[in-house]
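A single protein chain has been omitted from the complex, and every remaining protein chain is retained in its original position.
Just so it is clear, A, B and C label the chains in written order, and each chain counts residues from 1 on its own.
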Amino acid sequence: MDNIFKLEFTVRDYELDLQGIVNNAVYQNYLEHARHEFLKSKGLDFNQLHIDGYDAVVIRSEVDYKKSLKSGDTFFVETYASRESRLKIIFHQKIIRTSDQALIIDAKIFAACIHNNRPIEPIFILEKLGLV
Amino acid sequence: MDNIFKLEFTVRDYELDLQGIVNNAVYQNYLEHARHEFLKSKGLDFNQLHIDGYDAVVIRSEVDYKKSLKSGDTFFVETYASRESRLKIIFHQKIIRTSDQALIIDAKIFAACIHNNRPIEPIFILEKLGLV
Amino acid sequence: MDNIFKLEFTVRDYELDLQGIVNNAVYQNYLEHARHEFLKSKGLDFNQLHIDGYDAVVIRSEVDYKKSLKSGDTFFVETYASRESRLKIIFHQKIIRTSDQALIIDAKIFAACIHNNRPIEPIFILEKLGLV
Partner (left out) sequence: MDNIFKLEFTVRDYELDLQGIVNNAVYQNYLEHARHEFLKSKGLDFNQLHIDGYDAVVIRSEVDYKKSLKSGDTFFVETYASRESRLKIIFHQKIIRTSDQALIIDAKIFAACIHNNRPIEPIFILEKLGLV
């Protein structure tokens, strides 16, 4: 699909745990960074949105951990967005190991937009994401 | 329920992001630490299990983010385990803010046990967890 | 010394690296959290200071790593402050393992206070720290 945003990473040793594999929580970091870069590729800056009073917040995550990443692995995160309902966006994200194209993580991240402490339908964001 | 294990934490400032709230990935850290302490309370040591060749691995997580934690908040994680199938255990975990008992995070963490690179039915673990 | 602030911690497994010991960077987290709690004990809130336009920033750190912490270790951080010069404060911090009182980390953290992007002599902070 043309709309899938890809971002490449390399595992850093401080991300490994005592099992010698990337710690679970670190995958959330990879996914978050990929979402922010995805937004940036659409002309949306997460930090500027915050300064402007619009906070994108994760309200639910569903993550399947298929395989583990190890020291030195390179991988990429694929991201695209769809609309779940008036107030919810879903980010569909996969983490794929570069060497053998193995699926490592398959995730759905549900997000909402908060303005003045209330969920809003973020029309200008949806437009940039092509979801209106 | 008698079987619910509670562990108390305080938010540390390095866990906050630029929105001034605890970063999403950090909740996975809280949940993992609570699971390991829960196991310890049942006589199971995650690290010793690893040394003995048994690795508990997360295979899926479903996490609802209800509210956010802020600087200085104290909270506790409630954890109990149930059996999902022959090879899967579910850890049911809630993060609750101490001050007003607000539900912050509601999570189901699906885990399996790996021995010699293969999923096994970890009888001695299930026995200690009272799941046999 | 009466002025030494002590804060107790337990190592969390996600803080370990593949050597099975606490990763170096994590000690900076422990030290930072201890400094913020030390300030709080003196009536100074790091986050409130930030909101009020005063940012305490670390300008130099000198850290000796004496021994390593492992899974399950409990330890405490000792913190006290002294004045280095008109614009600099030093936080003297030690990390000590509870079980045998072994010195794990010996650190000097040099900090300054920034207001409107300029270093200032933070009189009200120095007063609360008893350094005027």
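Quick notes on this structure:
Rule of thumb we're sticking to: contacts are C-beta pairs under 8 Å (C-beta built on N, C-alpha and C of every residue); 3 or more make two chains touch, one makes a residue touch a chain.
Every value quoted in this text rests on a predicted model; they were computed, and no experiment measured them.
Among C:26, C:39, C:77 or C:104, the one in contact with the hidden chain is C:26. Seen across the whole complex, the unshown chain contacts chain C at 18-19, 23-26, 28-29, 32, 47, 50, 55, 57-65, 68. Hidden from this view is one chain, which touches chain B at 13-14, 16-20, 23, 25, 71.
One chain is missing from the display, and on chain A it is touched by residues 12-14, 20, 29, 32-33, 36, 40, 45-47, 71-72.
Just so it is clear, only the chains that are shown with their structure count from here on.
Viewed as a network of touching protein chains, the structure reduces to a complete graph with every chain in contact with every other. With respect to chain C, maximal separation of chain centres occurs for A (centres as means of Cα atoms). As for how the two copies chain A and chain B face one another, over half of their interface residue numbers coincide.
A summary of chain positions shows that the Cα centroid lying nearest the centre of all protein Cα atoms is that of chain B. Contact of a single residue of chain C with at least two other chains is seen at positions 13-14, 20, 71.
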